[in-house]
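Here you go, one structure.
Apart from one protein chain that is not included, each protein chain of the complex appears where it belongs.
Letters A, B and C name the chains as they come in the text, with residue numbers starting at 1 for each one.
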Amino acid sequence: MIYFNNDYSEGCHPAVLRKLVNTNLEQTPGYGMDHYCAEAAAHIRRLCENDALDVHFLVGGTQTNLVVIDAALRPHQAALGAVSAHINVHETGAVEATGHKVLSVSSDDGKITAQQITEAAVSHRSDEAFEHISQPKMVYISNPTELGTIYTLQELEEISAACRDNGMYLFLDGARLGYGLTAQGNDVTLADLARLCDVFYIGGTKVGALFGEAVVFSNHAISEDFRYLMKQHGGMLAKGRLLGVQFCALMENGLYFEMGKHANRLADQIRDTLKSLGYSLLVPGVTNQVFAILPDALLEELAKRFSFTEQCRVNDRHRAVRFCTSWASTQANVDALCDELVRLSK
Amino acid sequence: MIYFNNDYSEGCHPAVLRKLVNTNLEQTPGYGMDHYCAEAAAHIRRLCENDALDVHFLVGGTQTNLVVIDAALRPHQAALGAVSAHINVHETGAVEATGHKVLSVSSDDGKITAQQITEAAVSHRSDEAFEHISQPKMVYISNPTELGTIYTLQELEEISAACRDNGMYLFLDGARLGYGLTAQGNDVTLADLARLCDVFYIGGTKVGALFGEAVVFSNHAISEDFRYLMKQHGGMLAKGRLLGVQFCALMENGLYFEMGKHANRLADQIRDTLKSLGYSLLVPGVTNQVFAILPDALLEELAKRFSFTEQCRVNDRHRAVRFCTSWASTQANVDALCDELVRLSK
Amino acid sequence: MIYFNNDYSEGCHPAVLRKLVNTNLEQTPGYGMDHYCAEAAAHIRRLCENDALDVHFLVGGTQTNLVVIDAALRPHQAALGAVSAHINVHETGAVEATGHKVLSVSSDDGKITAQQITEAAVSHRSDEAFEHISQPKMVYISNPTELGTIYTLQELEEISAACRDNGMYLFLDGARLGYGLTAQGNDVTLADLARLCDVFYIGGTKVGALFGEAVVFSNHAISEDFRYLMKQHGGMLAKGRLLGVQFCALMENGLYFEMGKHANRLADQIRDTLKSLGYSLLVPGVTNQVFAILPDALLEELAKRFSFTEQCRVNDRHRAVRFCTSWASTQANVDALCDELVRLSK
Partner (left out) sequence: MIYFNNDYSEGCHPAVLRKLVNTNLEQTPGYGMDHYCAEAAAHIRRLCENDALDVHFLVGGTQTNLVVIDAALRPHQAALGAVSAHINVHETGAVEATGHKVLSVSSDDGKITAQQITEAAVSHRSDEAFEHISQPKMVYISNPTELGTIYTLQELEEISAACRDNGMYLFLDGARLGYGLTAQGNDVTLADLARLCDVFYIGGTKVGALFGEAVVFSNHAISEDFRYLMKQHGGMLAKGRLLGVQFCALMENGLYFEMGKHANRLADQIRDTLKSLGYSLLVPGVTNQVFAILPDALLEELAKRFSFTEQCRVNDRHRAVRFCTSWASTQANVDALCDELVRLSK
């Protein structure tokens, strides 16, 4: 069985593991106060071209989302995202468990627009009973989105401006950021994100680390006392240096971006094969997630040798499935998948 | 200016006030342990034809919703309601502030169906990642709904069965229950509600009391230790007897239902006038809220003498507005409104 | 049986009730947007000699404590009070239910000192692991305290300075403020409180209203968006005018202070009688609560005609009990209590 289920099936990239092994017996202070965390933060500031950024390391994506949102918002304030946003549908109400409502706007491709943000803000302010409604204060977007689509620089500039104009924070979930920043057609850089977002994170868990997300704040008002909140929510790792060591390995020599390119190239190969066979994609993604619409009969055969995830039923005889590549995917396995798609389509 | 804005513009029905005045200097224990609360609870048990019900008194609707839901649910569990449910859109995230997500299903008329409940439950259980999604555990409905519509006994029987079959609690918000139980075509009784719901409440604030909601539990598992939760959420009134006294006045001689009938009759008169003039209703309500679709020009004139609330724009030249009657509305004022509607429609 | 159990056994002062009756059928906007709330706030600003104060009305003390504290603090911040503080021991964890820890310092008489505040702040900042400890950010005091003692102006000046110097908010719970400001030896005014506290409240529930607490903010940073928080926590009364009407009645002609003096004078009479009979007080109170240490045998006899509350056991043969007077206590009943104390002590 060859797995294309997700991008967290293996441990970590060998170079990351090597650095963990090499530093294993060194003694360091706990809780992220070690020199590896400091170095990793410095790498990130350099890549973001901004020396004033606050950088903190957390273990996973849901944890990061809930700690950041809870740090930023007062009790009556809400996060606003796409109806398909991870915080809205796949985190067991983690944000609500900190007391904050998640407000949603419609989205077909996982993205939201500056106009939707402005409309939500104006609609809130102009409601006679606005104090009876959760106040939209933080915009949550992910890049790539849940559906593997990415924002253009122009879109992010507009979203950022809409947030600023309406007194809202912009928070970008970058759980798969490595795949987004290296996708074909991407024109966004880390420096852009640092400039346009109040806070964003660089995902390690899904891009080659054992675990870890690097949270980057350009807005110091919401990062004030952030370590208290990390601790309070159980997100301050005792051996915090594990996060620092891993992010050093990811960031010091461009490994993070190499892995992104590798996975995207293999996903492009799958997309090209599907197109050449006449199949449609559910959304026109450019990153490591391929959402393909395929006949039930073909999928039944395909599942005998390949593992993938179900997305949704499209019609009586077709459904959408997801093939996910990663830093760990091999050319041989992707070739095998493409060959099998060709064979089953004859 | 004549007001049809809402059903809480005045103080309370004179009979309620009289009882408050007459009992004012009596000394009683605090926090709802007085004999008036006991009597009021006994009246309600009698009307519900069930001696085993737990009855508690709270001050307002939002407070009642959040305390009941927090008492019933474990942290990962959610309340499921119509997208227009009061807890979803008009309580500033009060339920989320207790840590629980509000899940919603679509609804045009404020009502939801047994089928929607079953689908939500089945969809949750059958999701591969169900533990990553808030668990729908309590169904929240209101009767009348936000749009003044009411459930039939048949619908409630089906909803109750769907809840039972799927291990969910049924909670009915009766903030305007007095108007619902006395509406034309209603076939539901308090005894039905006590039989079909795990918990429901009889609203006083909008039906003739200064304030107060009587919460009725048939499911003792969720009412266990309820008074602790009332206190914790700031909902245990020091002079709790004020709630007992008022609900005695409402319940002991049928006053609650008389007031409901009075308001509904006046609302029916408005509806009949609108229909005779060829205007549509946004929803075909039968209770004290009338949602009328009227021309902008007419509304502009009408607003010179009458006050009402905006609901939504319907098209370029029409919008929907709400006229709300109550126990305090007078025949003369309703006649004046109807006459003016006729005059402006010529 | 004559009751000295507490100061919330009756309804409200006849003058308050009269105003409720006289305004009952007037139509007003809901949720505290009516002219009575505006007038009551104006009275309070005038008495506080500060036109810039934000004034809001809530229903009860626990509700007020939890909404104010939740409005003021970020998630990792705590309220600091006496170990006997109401929020620490008698509100079923209401503050914790909003996510905030209550930190406590020792106190024999219900009061805390500027030095204790400074020590707590310094101790926190100087702890190596300070981020692992809740941050003391708001000082909570009550005046009168749980034990009926009051702060001097000098003490409040020092406490306020200690808070300012350490970046902490000062919040004064005035659930029984009317009894404190009119006590013998008191040198504190409403204007002092408005000047020295970030927020405080004027209690109505225990001083002659049916219910109601008037929250007064001099610090606008923590009152920003306060009405959202009131709504979110179920503390925004639909018929908010009931609070405005009552506080007008309390404040417009000095009624609030007359009631305080009345109750204190009767409590002084009880204290004088106890002293003349050679009994001790648990604490040397000056307000409407008398904490007397009396022999078990005497208390057994006394309980046959008088009702009071148990405080604590003092030794094998004595315990402390509380006699509470109020605006509603009569001279005749207090004379009867004092006579009986004399008779049983012979």
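The rule is simple: a residue touches a chain if its C-beta (ideal position, glycine included) is under 8 Å from a C-beta of that chain, and two chains touch if they have at least 3 such contacts.
The structure displayed is predicted, hence computed values, not measured ones.
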Subject >> Candidates A:Y228, A:F257, A:F291 or A:F323 - the one touching the absent chain >> reply: A:Y228
**OP:** Using the touch definition up top, pick the residue from C:G11, C:G30, C:G81 or C:G99 that touches the left-out chain.
**Re:** C:G99
Subject >> Where the unshown chain meets chain A, residue by residue >> reply: 3, 5-6, 8-12, 14, 17, 20-21, 23-30, 59-67, 91-94, 97-98, 205-206, 210-211, 228-229, 231-239, 242, 328
Original post:
List the chain B residues touching the unshown chain?
Top reply: 31, 70-71, 74-76, 98-99, 131-132, 135, 225, 227-229, 231-232, 236
Subject >> Absent chain, residues of chain C that touch it >> reply: 75-76, 78, 89-93, 96-102, 128-129, 131-135, 309-310
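One rule holds in what follows: only the chains that are shown with their structure count from here on.
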Original post:
How far is the middle of chain A from the middle of chain C, if each middle is the mean of its Cα atoms, in Å?
Top reply: 50
Original post:
Hey, how far is the Cα centre of chain B from the one of chain C, in Å?
Top reply: 34
Original post:
Which positions in chain C touch two or more other chains at once?
Top reply: 98, 228-229, 231-232, 236
